[in-house]
Each structure stands twice: as structure tokens, then as C-alpha cells.
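Got a structure for you, written out below as C-alpha cells; questions coming shortly.
Just one protein chain is left out here, and the rest sit where they should.
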């Protein structure tokens, strides 16, 4: 029977390469797979394109990636309050693609759902429309937003069964559920791995078809 | 405290008018709000635009609407095996807009999510592309599909609390969850109404913000 | 005449929210409105990171960092609340399902243009977050802000000079001096701080205002009579 459990964060990030696009779940610390943050650092990869709602705070989080200068570009909605990122940004050593939060998650969803893009009312008449195709439907103008996919999606779940079905905890679900549909390799850091049948089939948020690797977070 | 419980199907369809667009949940009989089917008939409304995956079988279902000739147009993915509909269709008294199933649900989602449309790879190079705008992204051609909304969305849930939070039963979830986001008035027929707090906050599929009316199905 | 305190302004907004309405309180000052909602209001609060029916912040030591609001502060879930992913959360916002979004602002124009995400300072990284989705999608967009900048410059202007969040979206502005509705024929003053005249308000407002009937009186505690 299918079993996607791997032993640790190191195994979860196996294969990651320089220049990869990487989605990291989370809104603030909720939903951020912290073990993965460190494991990616340990691989020594560089020049990543990071797709994430935030750019870290000054804590033990994505700030480590900016401190280590392994991110070439970040696609992000709210990189404020991120000290290490801000330094890189001011120094011009990291590229920022600023995307409204709802547009960010919808672009990721489009990537995972095989759509070529979508027409958004968000950003019309603002700098967020710059350089994007405008499409008028009826008497209303929209912006064509394009899908996002990644080489790796790393998210934080609550429970996963060995098949790879995942639930989340409270507001830690945020971008994780959508990112889990849009990575070529999807790895989920969870609080606990359970047996198939232990999760309520009505309450599984990410069905196992989307998940390639699961590992249990180490106690801190 | 908010309470959206109404006494029966008749109250759930109150206000429906000639010429309205109506979404009906369900794939086959699963998810079809049967009490609503009859209650709409009882109102005597006509010239409805029906948005539904199917057009009824020969049973006690949407076929009744075609028998009563209250549907002017149906937007549908699979109206086969629908005897009463087929008669109307051959007689030319009902208009059919045939939409691939995934495109149908995605158009409804776009309606509920405030998008102006989406770029679909489905139907490219087929009759399903006829009359639709083509948009090329990179080297790939897509069809611009437009959102669907309705005056009323009627779906079948399993449990609802008095606030209007809804869960579904097994594969009866199908189009219901998405249709519940895209009606100006959304009414849900459920097996049972429960108190707030009885539904697991992690397992609520349709949060109450989308729901205007809830009623418990009468025992048959 | 002392401008409203932050608490009083928050109370004034809270008292205006529609009973049993679905409301998103933007990060910053708007979040503070929650503290002044009468329990009988039945208002249901949404936070864009994926929660409906946000409850008060937990007691010190009881924080759950998987249960936070859009300002990344610990909250609680009220009975009957639910969790969902960001795509459904933003579908609620962009799809017009929220009754009211209360947002902070740097500037609002007489046409309801909103500038609340950037002052154009290129020194620090910009951040847009979800404010722009709210501004486009909620049925009513209310702004709450100080009437002027710290330097005394008007924030209600003919035309925003800061980068826009959205055009023609704001319908009502609550400031520490007034409540103004943006209507067809301009800026209509619905309520005025006790002791303040329309003429005095006009002096700190960079676009013509007019009274909507006899403006109601805002008391120092934020109640309106």
C-alpha cells in the first residue's frame, strides 16, 4: 500500500536544487514548516525563488534564508516586518514580486488546478495592474493574472496518514492547502502521522493525491 | 444571534420569480434538494434558467420541472438519460447550454469568488471553444470562460447549525459546496439542524457567511 | 474640543456596524473595534487568514500560535466559528460576501479612492497583504483614521497622492472628528464632534464637504446622538 512517510525534514527536501522555485506555507508562523526551513538551509542550495505570504520576521523562520542569502527572488504579499529580507531588499540583492494576498493564493490555486490564469478585479487602476494584460468583460475591466507552480511545495499540516491525507490546525491551514496542490513535489511537515482510517474522510483537507512526502515534526 | 432556520421548503424558496436563474446542487440524486424541487413547482414560477449538472432522470426529481415546462434554459454538463428534458429539447421548447462538468463548477466558483473569468485548457480545438475568446499564454492556447451566478442556489447538506454552517454527506457534496457561494440567496436543505458548536470548526465545508436559509428535510 | 481618542473612535465604528453583519476589521486600528462591539450586536468577524467568527484574544499564557488573526495576534474562536483555507477566505472577500470591511487609510479621495498600503517610501520593502482584496470585494468599505496627519495635513483629499489601493470604493469615513459618507454629490457630513462646526471641519479637509441634513453629534466617548 502507498506509504509516503519519510524519516525527517532532510528526507523531505531531498532533490532540491539551485534555482528551484519553492512554495512555503504559512501566514506568520502558523502553517510554516519550520523543520523544512532548516533542512533546506542544510542542503546548501542557492538562488531559490521563494513563494510565500511573508518573508520572515526576525525570529527563527524564513529570515534565516535571507540571512544566508539563498533566495534570489521572492513572490510575496507582505514582506514587511522582515529585517533580514529588508536588508537584502535595500541592498538590491533580492528581487521582490509583490502580489496582493488573495491574488497570490488564487494564482497558486490556478497552478494546481491546471488553469491558464484568471481575470481579477483586484488591482485595477493601481500599480498592481502595471505590465499586465487588461481584459474587459461586459463593462468591467479585469487584470489577467497568471498561474504559479513550484518545484517544491512545503507546508505544515496537523495530522497526516501514511497514504498522505492531511488535516491542518486552526488558522495554520491558510495557504498550505492550496500550495499542496501546486508543487511538483509536495512535502508536508505534520505534528503526528496516523494510520489510514484514523482521519475522518469528510474532514481531510488535502487528499493524498497531492502529497508526495510526509514527516513528523521533531519535538522542539 | 444570527439564526437562518426557516420552517420548510416553501419558506426556503420564498421570493423566487419568473425568469430567475437557479442553481440546483447534486450529481444524480446525491446532493439534490428534493424538497426544494417540489416547493419551486408549487410557487408556479416559470421561465427559469436552471444551472445543474443533470436534467433529471425519469424519477421524482428535476424531470418534474421539465414536465411542468417551467425551465426556459438549462446550463448543464450531462442532460442525457433525462426523458422529460429530452422531449422538451427535441420540441425546441428548452434551450441547452452544454458545459463540460469541470468548467461548469469552475465557472460557478468564479462567480462566487468574484473573478471575471478564467483561462481553461478544456475544450480547446473542439466545439466547446466555439464563440469563446481564445487567449494565448506562453505557447499554449486557452479558452476564456465566464463566471456564473444565480438568483437562488439550492443545495442539499447533511447537517447545518442555526447560524448556517453546513456539512455534506459523502459524494453528495459534489457541486453543492461551490453553488452555495454563488447565489444571491442561498438555501440549504439538510437532514438535521443542530446548535452552534455541534459542528467541528475544522470540518465545516460551507461557512455560514454564504448561507441565507436552512431547513430540515421532511421525513419521506 | 479634543479629537476622539483611539478608543472612542473604535467605539464609534463598533456602534455603527450592522447587527448580525459579516465584518472584516483590517489590521491596525480597525482590529481594535472588536473590543467595543456590544455582545448583543451579533456581528460575525472574519479574518482573511481563514477564520469566521473571531473571538477575543485569549488570556495571557493561553495563546495558541496556530490561532491568530490577520495582524498575526492570538485570538479565539467563538461558538459556531469555522476554519478554512485562504482561497475560500479570499473568495468571501472578493466575491462580495462580507457586509463591511473597516480599513485604515493614509488618504481617501472625495471619489472614494483609497490609499492605505504605501506612502511611496522606497527605503523599506512594500507590503500589500489582503487589504486590497477587501477594498475591492466587501459590500461596504469603511475607513477609520485620524482626520489629519501628525503634521496637520488633511487625509481626506481631492485626489490621493499616495499609491492607490483601489478606486471608488470607500463609502464611509470615520475620523476622530466626524463621520462622512461619500455620496453622489460629494462628501456628506453625517455626524460632527460636539463643539465642532462644519466650517472648522472644512478647514482640515482638502475637498468640499456639506452637511447631510442636521449632522448628528459625536460625544467624546464615541457615542452619537
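By letter and in written order, the chains are A, B and C; residue numbering begins at 1 in each of them.
As a working rule, a contact is a pair of C-beta atoms (placed from the backbone, for glycine too) under 8 Å apart; a residue touches a chain by one contact, two chains touch by 3 or more.
On a predicted model such as this, the values are computed, not experimentally measured, just so you know.
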Chains in view touching the one left out: A, B
Identified contact with the non-displayed chain, of B:20, B:52 or B:103: B:103
Positions on chain B contacted by the hidden chain, ascending: 27-31, 55, 77-82, 85-86, 89-90, 96, 98-103, 105-106, 109, 120-128, 168-178, 205
Contacts of chain A with the absent chain, listed as residue ranges: 1-2, 109, 111-115, 161, 163, 165, 181, 196-197, 199, 201-202, 204, 207-210
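One rule holds in what follows: only the chains that are shown with their structure count from here on.
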Contact-richer chain pair (by C-beta pairs counted) among B-C and A-C: A-C
Rounded Å distance, chain A centre to chain B centre (Cα mean): 32
Mean-CA-position distance for chain C and chain B (Å): 35
Chain A, residues touching no fewer than two other chains: 106, 120-121, 168-170
Set of chain C residues in contact with two or more other chains: 77, 83-84, 87, 90, 93-94, 136-137
